[in-house]
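First up is the structure itself, then whatever we jot down about it.
Heads up, one of the protein chains got dropped from this complex, but the rest are sitting where they should.
Chain nomenclature is as follows: A and B, assigned in order of appearance, with residue numbering initiated at 1 for each chain independently.
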Amino acid sequence: MAGAVSNLGRRSANITDAVSEPFLVRWGLIAVALIFLALFLVIPLIAVFKEAFSKGVEVYFASIREPDAWAAVKLTLLAAAIAVPLNVIFGISAAWAITKFRFRGKQVLITLIDLPFAVSPVVAGLIYVLLFGTKGWLGPWLGEHDIKIIFAVPGIVLATIFVTFPFVARELIPLMEEQGTSYEEAALTLGASGWQTFWKVTLPSIKWGLLYGIILCNARAMGEFGAVSVVSGHIRGQTNTLPLHIEILYNEYQFAAAFAAASLLAGLALVTLAVKSFLEWQHVRDREKAARAAAQQE
Amino acid sequence: MNTAVGLGSGTSDQVFEGSTERFSLRETMSIEVKNIQKKFGEFKALDDVSLDFPTGELVALLGPSGCGKTTLLRIIAGLETPDAGIVQFHGEDATHVHVRQRKVGFVFQHYALFRHMTVFDNVAFGLTVRPRDKRPSKKEIAERVHELLRLVQLDWLADRYPDQLSGGQRQRIALARALAVEPKVLLLDEPFGALDAKVRKDLRRWLRRLHDELHITSIFVTHDQEEAMEVADRIVVLNKGKIEQIGTPDEVYNNPATPFVYDFIGQVNLFHSRVQQGWAHIGDIKLPAPEHNEVHDQAAVTYVRPHDIELQAGPGEGFIPATVDSISTAGAVLRIELRHSLGDNIIHVELPRSQERLLDLRPGAQVYARPTNSKVFLQG
Partner (left out) sequence: MRSIRKPSVIPGFGLSLGFAAFYASLIVFIPLAALFAKSFTLTWDEFWKTVLHPQAIASYKLSLGASFIGACINLVFGFIVAWVLVRYQFFGKKVVDALVDLPFALPTAVAGIALTTLYAPQGWIGQFLSPLGIKVAYAPLGVVVALTFIGLPFVVRTVQPVLEELEKEIEEAAASLGAGRWATFRRILFPALLPALLTGFALAFARAVGEYGSVVFISGNMPYKTEITPLLIVTKLEQYNYAGAAALAVVLLTFSFVLLLLINILQHWSSKRAGG
């Protein structure tokens, strides 16, 4: 018996070889994967920066400092500054209700949260036009009261909220599901109030997941094109977000300026990826730490 | 049992709040639960359960998984609401008192230590979340936390995070945290369930000693009968949402009230038999069953503990002929499995090791076995 076991151990080196591929196949696959990713991801990314600086550094900075570009940046930041916090509050509320309680209609709420992911951005913009546009349901009433939503900032904010609606909730629900309710129960037995429990126990334990959701939500909020394009009306200096500004410049053949603006968003995307990877590594390290602690239990 | 005391809670609460004494008997209370019902969907977790937990005792709720023991503990804590029935603390209805106000110390199965807080902050949590006017000063909190950490002998870990602790250490920190709020009762859900065997045994004794020091009314849930036997003053055996037996470890082991308890606690041999006026007949042999003197020919099950069987080399009155199937000599006692003529089940026997020299117990050897103590339960 003991002999057989040790034999198996000795042969395991061969078995490991048996479950991997031959050298050539391995490097062939790596090459295919890297070429594919280079072709579709890296080269386009390089192209953005290359084109942005194609007319020199001065043109680059001039096109970024141009008033319309500035206005577009400000509007983009404003839309994100409203949409992201609202979706954070929603995401936390929805995740709290869904993961800490059992109630009828939970599945409906979960489906509703997923829905915007399945809706084309164009349709996302369209639904607000149908609701608030001049010929829409509430259009006449809004017109009477001189409230402008479509082709104005509120419409842009609404469309941005819609397309970024699921991000935070989707991130928090599985995380809070996994943590269960015992931390909250422990806090309550120790005399903490509901808000104390939330601020001191729940929020710190979900902070990395929350940050992750916020990062993704923000990237989409600042980069959304389709939905915002439908509701914006493309008024220069007023209802143009950065992605829309890029489109206008591009269609006017001002390529260097278009790519200069695009480079800002590409930079944001790279920062987003970096922060996201950092958070993921953080999470993995956390997990490993906990696992190691569990393993060394005396 | 204790309802007669009927303490005016207002005064007792004030004494409690203002008390500077750490742990004294008068702060703890008895618990009574009456006619508790609880269903989860169609599943009856608790079916009309009534129990008294006297002041200062350490009681084990023992039963297989799904028997309702954890649900009962959570109802007492106020973490779960019963469908019907009441929970009283020292004679006073606490059924609708929120868990925040119940002043129970609850230790969770997986400890539920807050991972983002140090050990110190975990233990201090219950004090720091008090309303400002009732909150002790920073210095008082620090003193109290260190006192508790010394009590659980882990003062040197104050600045660590839970992830950096071993399972046994986490368990003790969880206990210190629960004690920090000066609970009237201490409730522990499978306190040793997630620990490995050696640590379990140490912590078990440690908990017993701690309880002897603090005398706080404590209830702990376990599915491990050995654990319940060793630690508890009294054991409540639960099965399928009902109480099977309440008693001291000694009573529960030596006088099981029901076949379930007999089966669940300790190893047992089981013989199908017929009862005839005070005697249980198993094949040719008969065993005394004086409690069934009035019974005429009824099917029954006779239970015999492995250590309540004697063996001898030759035949004798009341002895069953059997052959040794296997023998295990690893451990403090000899464990022998016998094949016998009365049925196809195997008889488990435990003998003191001294018997090894007196009997031929090699597999295949012929021996004669006789139950020296048995318990008969009628069927149907």
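Going forward, a residue touches a chain if its C-beta (ideal position, glycine included) is under 8 Å from a C-beta of that chain, and two chains touch if they have at least 3 such contacts.
Quick caveat, the model's predicted, so the values are computed rather than measured.
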From A:K55, A:K100 or A:K289, residue that would touch the chain that is not displayed: A:K100
From A:S63, A:Q179 or A:T197, residue that would touch the chain that is not displayed: A:T197
Absent chain, residues of chain B that touch it: 78-81, 98-99
Interface residues of chain A (partner: the chain not displayed): 15-16, 18-22, 26, 29-30, 32-34, 36-37, 39-45, 47-48, 51, 86, 89-90, 92-94, 96-97, 100-105, 109, 112-116, 118-123, 126-131, 133, 135-137, 158, 161-162, 165, 181, 184-185, 188, 193-194, 197-198, 216, 219, 222-226, 229-230, 242-244, 246-247, 250, 255, 258-259, 262, 265-266, 268-270, 272-274, 276-277
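Please note the rule applied: only the chains that are shown with their structure count from here on.
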Centroid distance [mean C-alpha coordinates] between chain B and chain A, Å: 50
In the complex, chain B residues that touch chain A: 77-79, 99-100, 102-106, 108-110, 112, 114-117, 125-126, 129-130, 163-168, 177-178, 180-181, 195-196, 198-199
Chain A residues touching chain B - in the complex, by the definition given at the top: 182-183, 185-193, 196, 200-201, 204-205, 289-290, 293-294, 296-298
